[in-house]
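A single protein chain has been removed from this complex, and every other one stays in its place.
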Amino acid sequence: MPVLEGKELRIVGFLCNWCSYGGADTAGVGRFNQPTDLRIIKVPCSGRIDPLFIVKALMNGADGVLVSGCHPRDCHYSEGNFYARRRLEIMQKFLPILGYEPGRFEYTWVSASEGQRWQQVVTEFTDQIHKLGPAPKIVGPEASDTLSLMQAALK
Amino acid sequence: MKFQEELKESIRKALPELDVVIGWCGSFDPLHATPHFIYGEEDIEKLEISPLNVHNLATYLPGMRGKKVGVVVKGCDSRSVVELLQEKLISRDDITIFGFPCTGVIDQSKVKKAIGYVGNVQSCDMSDESLVVVVDDKPHSLKLSEVLAEKCKSCRYPDAIISDYFVGDRIAKKDPAEPNYKELEKFEKLAVSERFGYWLKELDRCIRCYACRSACPLCVCRDHCIAESRDPHWLSQENNVRDKLMFQVIHAYHMAGRCTECGECQRACPVDIPILMLKQKMNKEVLDIFNYEAGVNLKDTPPLLSFKMEEENITEKDW
Amino acid sequence: MSTKNLYLPEIATIQEVIQETHNIVTFRVTLNNEEAMAKFKFEPGNVGQLSAFGIGESTFVINSPPTRMDYLQFSIMRSGEVTGKLHSLKAGDQIGVRAPLGNHFPYEDMKGKDIVFIGGGIGMAPLRTLLLFMLDNRDDYGKITLLYGARSPLDMAFNYELEDWLDRDDLDTHLTIDAEFDGWEHEVGLIPNVLLDIAPSSENSVAITCGPPIMIKFTLQALEKLGFKDEQIVTTLEKRMKCGVGICGRCNIGTSYVCKDGPVYTGAQLKKLPNEL
Amino acid sequence: MKIGVFVCHCGSNIEATVDTATVAAAAREFPGVVFATDTMYTCSEPGQDEIVDAIKEHNLDGIVVASCSPRMHEQTFRRTVERAGLNKYLFEMANIREHVSWIGKDREANTNKAVDLVRMASEKLMNNQPLYPKKFTINKRVLIIGGGVAGIQAALDCADGGLEVVMVEKTSTIGGKMAKLDKTFPTVDCSSCILGPRMVDVAQHPNITLYAFSEIEEINGYVGNFEIKVKKKATYVDWDACTGCGICMEKCPSKKATDTFNEEIDFTKAINIPFAQAIPKKAKIDPEFCTMLKKGKCGVCAKVCPSGCIDYEMKDEFITEKVGAIVTATGFDLFDWTVYEEYGGGRYPDVITSLQYERMLSASGPTGGHIKRPSDGKEPKDVVFIQCVGSRDKSVGRPYCTGFCCMYTAKQAILTKDHLPGSQSYVFYMDIRAAGKLYDEFTRRAMEEYDTNYIRGRVSMIYPKGDKLLVRGADTLMGTQVEVDADLVVLAVGAEASKGASKLAEKLRISYDSYGFYMEGHPKLKPVETNTAGVYLAGACQGPKDIPSSVAQGSAAAAKVLGLFSKDQLESDPQVSTVDIKRCIGCGKCIQTCPFGAIKEIDFRGMIKANVIETICQGCGICTSTCPQGAVQLQHSTDNQILSEVNALCQF
Partner (left out) sequence: MTLVKYLKSTDLKSWLAELAEKNSVFAPRYEGDSVIFAPFDPEQEIYTKSAATVPPKKTVFPQSEKLVDFTYHKDPENPGKTLIDGKEVLPQGTTVVFGGRPCDVRGFSMFDRVYLTKETTDIYYKARRDNTSFITIACEFTESTCFCHWVGSSPSDPIGSDVLAVPVKGGFLLTAVSARGETLLTSKLLLEGKPKVEEAEEVLDKVMENLGKAPDLSKSPGKLLEVFDNMEFWEKVSAKCISCGTCTYLCPTCYCFNITDEIQGLKGSRIRSWDNCMSALFTMEASGHNPRPTKAHRLKNRVGHKFSYYPDLHDGIISCYGCGRCIKSCPAGVDIREIVLKAIEFMPTVVEE
């Protein structure tokens, strides 16, 4: 089932199991309303996230990617989010050269108790992606397939 | 070159203790050089030092683990050696480094552009300032500065940073002290859709030969690159520009904080795709965020393999 | 020129799955197209490419004999992605089959001779097709000896027919394992050593051997000691294969393409090939 | 793979905003899914039975349950599929309650999202592999780090339970902070009378090996099999021979050594035994003050020692101990209050800490239990106690409440009156926190029976006025300014993590908060566990605690250790990294980044390869995202599993 045409954009979240996934659960338990665009992939630790997953998601058609882990120093594995912070930061700074607007990908820290913060993060990020609109998509085998679509869109 | 004979002498001295020394010699036409493997006395004479020696010979080192290898390096190549040593991909005890003052190498694409057709080069005479290339009996005079590789124009490490033998007089560090990212910065100013379209158009002609990776001295996965593996299955074998671009992102990211910008990826590309820019972008950010440059200090750790509890230059989004 | 699509597999249904050992399963399959199944012809030693669609193809010998055509039997040892996927399939699931491919055992040339089969581990699979074929044409051949070895009884495939083979009067069956094992009543020892103990005569004989490279190496030495000449030895080779029809270019040893010109080679043929196993 | 999908209504919790029947119908179209249904309460007994039956009936070898958060019921369903004979890792959950039905009311969008989450789960499941735990034997010895009351309790409980205990204490005596106290609240009984016998028990217990004046140098290994390197710091006294007679201390001419046990309200000798009841009661030389060690002259102690145990050449010694579990009970230290300029920043001798006051009150202390002003040795009349010094104060980076200061201040006010009946105590406080059995009654006694003047408000300034200190503060209840001419000011200084706690945490590979307190496994349910298997917490190292809480935690940690050791073998979590030896090129990047030291270099047929020690690996996956060729894969979160989830979301 594709995203709800016109209503939703495709937003992928990578959340660490110990803090942010729990934070999202806490938000759920607290019935904190959130936009429906985001789909969450659970990983054990933000340090597990290869930044290339983010690129893969974008190139495969995601409009936005959100990563969330434990606050620095609170990592369940003590160091995972410190590595993650460096790697995610560098990828975030890199993406614009490929033609993805800054803001398509964000990362943040949310603890298991911060349900409200999670609600805020999801709401703001979804809003941010909707403001940017759909991300450029690569279609078809040849560059011309995509380029002609892009040109058509400009007209 | 003045110190060529001196270099040969050093190699002659070191060779008995070594399995092989890697340098350069002439190739299929006078405009090209090729890596030259010196196994014995008889191979030494062919060695030539010239601005045609584009190849970064450090590329061969990780594949020769366990052998005693001598390697002749330009300043930029020596940074690859440093990075390899730093990552313990080669052992200092096994390699002997021959350094010399490098005044820059020639970019063949620029020569091609300047002359037009270089299929049949009959001779190529080089001086400090210029070169005269004779193609089909017609001489073409070119200023060296016009055809110098881009990386050489802003070179900050003309002398090998690490060497066991250094021949010739060291060149003092040239200005500018900061890497030159002017072209990159120009590109970054384009509209997002233009940037996006640019890469698709450029990567479209990629033939997935992966010479970019094979020529990279720091692509050490070699036979186990994830470009062709199914577990993990990052890329499909389908003919699509998406996977071609994805591979370049993978390469750039795997090089983040490790790339010394030797430019071999782009030079090796048989269809001249400007992929170095992606690595430059990564390096620019690495410098910005971590104040780090790869292959300069033996004791460094690549920034993505380490961390600080407090990162001075990372400002996280405030939600 | 043929207009048949070399790469389009026949869809087949797995009728039965037999878990042979912890890492070997056997599929009994029939082609979905009944006409194709009825017309299907092959020779002992021919191989087939099995497809797990979405993962890929891998080569296996057809180890049932052409004399028993209720189904085609393939035994699959788990080693990579395709075999991993095949191992997860169950009866009723569908796979693709491209067969027959490759050459076959020169069974015509073996008529009237004594036959010695020497199989190690999964190497028993290619021997099985020829063994059953010969048993089904028993009068054409002289004495038939089978030596089948595996690391342990737990690694021994085709358990369900070993008893029958042992019981037969017209087949001299020897089973061996590498090391002592509780309850094992047969021989213990490495195949080449047991072979020397059995010491089949080389006179008017053919030895057919298949198994892991190291076993082959020492078995060939043992056969030489027993007086077998290169022409009297037949073995099969394995290579990474893709097309199965001698085009894609990876399985060659010099001029010989294992997928098309093999997998069956005599000792004499092997000696003529460049040394690139 | 044959997958069964169960979409849970959770009563109306999910069904109210997600059309579960539609989700199940959509799931039937997914690759591999051969059975899909919606159920009322999947976690209920009939719900679970339905899964078991379906596995049998449809020959399923993978299960997806779309219901609540896996943090809620993943374990439950894993047991269910195991009951049906499936490996428990051939199971995935889609969280359609906390992440879908509870956070939005748009039924269409929710249903659509739930379908996506189920697709993601089933695509991942197709890449799952059965995983099996490995069994390994354990060394049933326990290391206790810190010999305060929490550590002592843990050690004795473990030792009484039959375990061999190794206790490492960094000072030359056990007893910790409690040994310095005069009396304890709310019973006002003698601290050393309660603790002393427990300390003796430690010394005499056949199962306990005590290393005092020692520190942890290195910790290797994993739960069940730790290897500890202990540094026995040089004491310059052969403790095997020392009888603790104290002659050396008596004769030592160097009298200006720092007396840490007495909180530096007096000096001690360069060779000293901290206090009379010290365990072990052994002398040690403080090299900073010993003229023999500094200048090579003196040697008095060696001359007078009847057992000849002085050894000026002594060096630090390293001992290796093998244990199966570790209890950290490193306690707390006091906040450095001298940052408070308004209290004089340490310049006024008659402004002291509560712990210094405690030593002054103690009969075995340097003043012999007499309250004397440090400046002139006079008995004070007006004593001011200031609460919350370095507690509940964001301006000094200590926003938390130390928790026990209210109580000991009340105790000290009472004791002041007992010692000096003519005295008057004043307490400046923010709130009275007296939540504990008999606690509130105790503070009331201080106010009502002992006439302590409790003033709710902060002190803004202390400055000398003649030989007194003028304490100026606000009385926020009266809305007035208060000034007290005090003879002595006692600061209730807050607790912080003990010095070196963070360094030790790094060796233990456990997490700590920004104040250096160790992180428990779960704030409610795992108060004494850490996230590193086999490492437990007791006492104030986890956060400020009073004596009963510390003791309770000591016992709790001991119970955990005894529980752990009740099995002869442990099972390791199979969700760990494994190395594909064929793909590994031995670059060592994984080794470099592993926070647990779980990856080691091995030689494989002459090639360097990485190897994961399954029992050490905690399953974070940093190695997997570090390895450029994907040779190290974290089981159950492999690249292919995550990629299949990404693809499931992005390519449909």
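A few points about this structure:
Lettered A, B, C and D in written order, each chain numbered from 1.
Here is the rule we go by: a residue touches a chain if its C-beta (ideal position, glycine included) is under 8 Å from a C-beta of that chain, and two chains touch if they have at least 3 such contacts.
It should be emphasised that the depicted structure is a prediction, and the values quoted were computed from it without experimental measurement.
Contacts of the undisplayed chain with visible chains (whole complex): B, C, D. Checked against the full complex, the candidates B:L89, B:L142, B:L184 or B:A215 give a single residue touching the omitted chain, namely B:A215.
When the full complex is taken into account, the listed residue touching the unshown chain is C:G92, out of C:G92, C:G142 or C:G227. Summarising the interface, chain B meets the missing chain with residues 20, 27-29, 32-37, 39, 55, 59-60, 109, 112-113, 117, 119-121, 136, 202, 204-205, 207-211, 213-215, 222-223, 228, 230, 236-239, 264, 267-268, 270-274. Interface residues of chain C facing the missing partner chain: 1-9, 11, 51, 53-58, 79-83, 92-94, 96, 213, 238-240, 242-243, 245-255, 274-277. Residue-level contact of chain D with the missing chain is found at 2, 28-31, 33-36, 58, 582, 647, 651-652.
Here is the rule we use: only the chains that are shown with their structure count from here on.
When every chain is represented by the mean of its C-alpha atoms, the one lying closest to the mean of all protein C-alpha atoms is A.
In terms of C-beta pairs in contact, the better-connected of the chain pairs B-D and C-D is B-D.
Distance between chain A and chain C, defined via averaged C-alpha coordinates, is recorded as 52 Å.
Shown for chain D are the residues that touch two or more other chains, namely 593, 626, 639, 643.
For chain C, no residue reaches two or more other chains under the stated contact definition. Across the complex, chain C is touched by residues 1-2, 59, 61 of chain D. Across the complex, chain B is touched by residues 580, 582-585, 587-589, 592-593, 626, 628-631, 633, 638-640, 643 of chain D.
If you check the complex, the residues on chain B that touch chain A are 184, 187-188, 192-201, 203-204, 234, 238-242, 245-246, 249-250, 252-253, 256-257, 277-278, 281-282, 285-286, 288-290, 303-304, 307-309, 311, 314, 316-317, 319.
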